[in-house]
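One protein chain is absent from this view; the other protein chains keep their places.
Chain lettering (A, B, C, D and E) follows the sequence in which the chains are written, and residue indices restart at 1 in each chain.
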Amino acid sequence: MSTVRLVGDADAGPEVRAVFDDIRATRKTDFINNFWRALAHHPPTLKRTWESVKQVMAPGALDPLVKELLYIAVSATNGCEYCVRSHTAAARAKGMSEAQLGEVMAIVGMANETNRLATGYQVPVDEVFMKVPD
Amino acid sequence: MSTVRLVGDADAGPEVRAVFDDIRATRKTDFINNFWRALAHHPPTLKRTWESVKQVMAPGALDPLVKELLYIAVSATNGCEYCVRSHTAAARAKGMSEAQLGEVMAIVGMANETNRLATGYQVPVDEVFMKVPD
Amino acid sequence: MSTVRLVGDADAGPEVRAVFDDIRATRKTDFINNFWRALAHHPPTLKRTWESVKQVMAPGALDPLVKELLYIAVSATNGCEYCVRSHTAAARAKGMSEAQLGEVMAIVGMANETNRLATGYQVPVDEVFMKVPD
Amino acid sequence: MSTVRLVGDADAGPEVRAVFDDIRATRKTDFINNFWRALAHHPPTLKRTWESVKQVMAPGALDPLVKELLYIAVSATNGCEYCVRSHTAAARAKGMSEAQLGEVMAIVGMANETNRLATGYQVPVDEVFMKVPD
Amino acid sequence: MSTVRLVGDADAGPEVRAVFDDIRATRKTDFINNFWRALAHHPPTLKRTWESVKQVMAPGALDPLVKELLYIAVSATNGCEYCVRSHTAAARAKGMSEAQLGEVMAIVGMANETNRLATGYQVPVDEVFMKVPD
Partner (left out) sequence: MSTVRLVGDADAGPEVRAVFDDIRATRKTDFINNFWRALAHHPPTLKRTWESVKQVMAPGALDPLVKELLYIAVSATNGCEYCVRSHTAAARAKGMSEAQLGEVMAIVGMANETNRLATGYQVPVDEVFMKVPD
């Protein structure tokens, strides 16, 4: 149970309804997942977040599947169950193989390990890593 | 300055030297970055970590560049300066474009935002995200 | 289920009972929530934590409601379900409106996003932000 | 030094220039801090992030100073130096007293402590905290 | 329910079976906990992680019980329910007293508090803490 009431279609005011309609049109499905129904508690946050996610996850210099894998990596690192489950499902829907999921998890694990080793020993950054492209 | 002495080539015992040799052979460079010189403080950790990183970052079901992008995403989320800088440099060396870096950062930012919104509202996981492939 | 037995009133030794009595007197309610019943597993931690929370959350230079909002912001960032739920309830009891909760969550989300962008790009601190008041 | 070149006024393309102009007009100052100059590396992220921050930090159901205090609390919890310093400066510019800063830090410290105690003992959420307003 | 199928003994291929056999032999029990059954989804991660954990948790310069307490401290800080519960059980099996658990939790709480105070005030490191042993 969320800390706020999930907004159903019947309860949605015009601002919320417009976002729900755009989610449905963009994703070509009638299904609206609970994340958006909870954000609808505060319509400006719903609208801003949806428009931001839509922009960020659209195809660009990175493949949409790679974008989902990055989302899983951050969500596992932050310990967000909702986000791990929803983005794992989304990545599978975009073609992620089980071997790819296994490699994502292996990297997430190793990166969390080496991040703490670098911090725990306070390793100084090598000069060569300080170069910035023109 | 790290909390332990960085191990130079002249100070390296045989266990450490063997790992340093393998790093040089695998990466086809004479350069050993500070992370490995700090881990050499504890030879079993140096050896285990290098072998793990070598296995995890090798080409597999994911492209080596995608693996570096995942590493950057975790490191930025954890706030590890050393790791952000070294893996950003590594990703550029593997061909990451500036547009790709921009998209990685955009996703890292959004994922951190939506992770906290899902947690802050305690959004319940939708049934449809609970399915596991056979 | 917690990892330790929750201490009921009948099981409470004198040190625990004294803290429970002070919680009841301070909050003007008979209800002791599970957090305190779990901490009672280690009486010095119960006593120290209760006295600290009582001091920190008392009215001062900040309004008690603002203090609860800060608590929610930290708890959502850390992903602590118990803390998010108990402090959201406490803030509502102190008069938090649903619009205020919506704004807290919007800020928590944005701050988590921009924190990672600043770290992910390793943005150097501007001189002007380094000034300290006399 | 950031991992990307900071964009100066002379290097800014039209999209970046438009955002910089809006930052200057909104904040009534000529100063553009490094965060925005780094985000300008990826113009869509600059534009989206600025518009989001402008919307979220505007006066609403919460006072602008309270919004800055919430930003400090998240930034200290996440360990983002840039964000701690810039939002502490911003809060002082909006009238935060040193006593208020002291109370924010006291709450941030206690919330981080009790978050971990609740998680470390896996305290079950009390029924009474599960109620959602209609 | 995990995001991947837990691997039962009957489904285990030879690589997985070899690791399960070693877990059973090392721990002198027939029981394989869910963590390993989930990792078996990706056999190289199962094998690498088991061998690493076996090496790291073996008796050495630190007592095995102290090692479990360190594991609990990290797991509580990261908010990992599975890890808190499994390592609390493991520590009890190795003789951890309830008073010791209480002290671990007290330290975890205080360290999380003072970590955020040091970061929130951006306290500069004292010269005396920068010395490294020869």
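Convention: a residue touches a chain if its C-beta (ideal position, glycine included) is under 8 Å from a C-beta of that chain, and two chains touch if they have at least 3 such contacts.
Bear in mind that the values here come from a model prediction, so they are computed numbers and not experimental data.
Among the displayed chains, contact with the absent chain in the complete complex occurs for A, B, C, D, E. Counting over the whole complex, chain A has residues 72, 76-77, 79, 81, 84-85, 104-105, 108-110, 112-117, 119-122 touching the chain that is not drawn.
Considering the complete assembly, chain E touches the hidden chain via residues 1-4, 31, 33-35, 38-39, 41, 45, 49, 52-53, 56-57, 60-62, 66-67, 69-71, 73-75, 77-78, 80-83, 85-86, 88-89, 92, 97-100, 102-104, 106-108, 110-126, 128-131, 133.
With the whole complex as reference, residues 1-5, 44, 48, 52, 55-56, 130, 132-134 of chain C touch the missing chain.
Here is the rule we use: only the chains that are shown with their structure count from here on.
Interface chain B/chain C: over half of the residue numbers present appear on both copies, so the contact uses mostly the same residues.
When the contact pairs of B-E are matched by residue number against C-D, A-D or D-E, over half are shared only with A-D.
Residue positions 1-4, 41, 44-45, 48-49, 52, 56, 78-80, 85, 88, 98-99, 102-103, 106, 130, 133 of chain A are each in touch with at least two other chains. If you sketch which chains touch which, every chain touches every other chain without exception.
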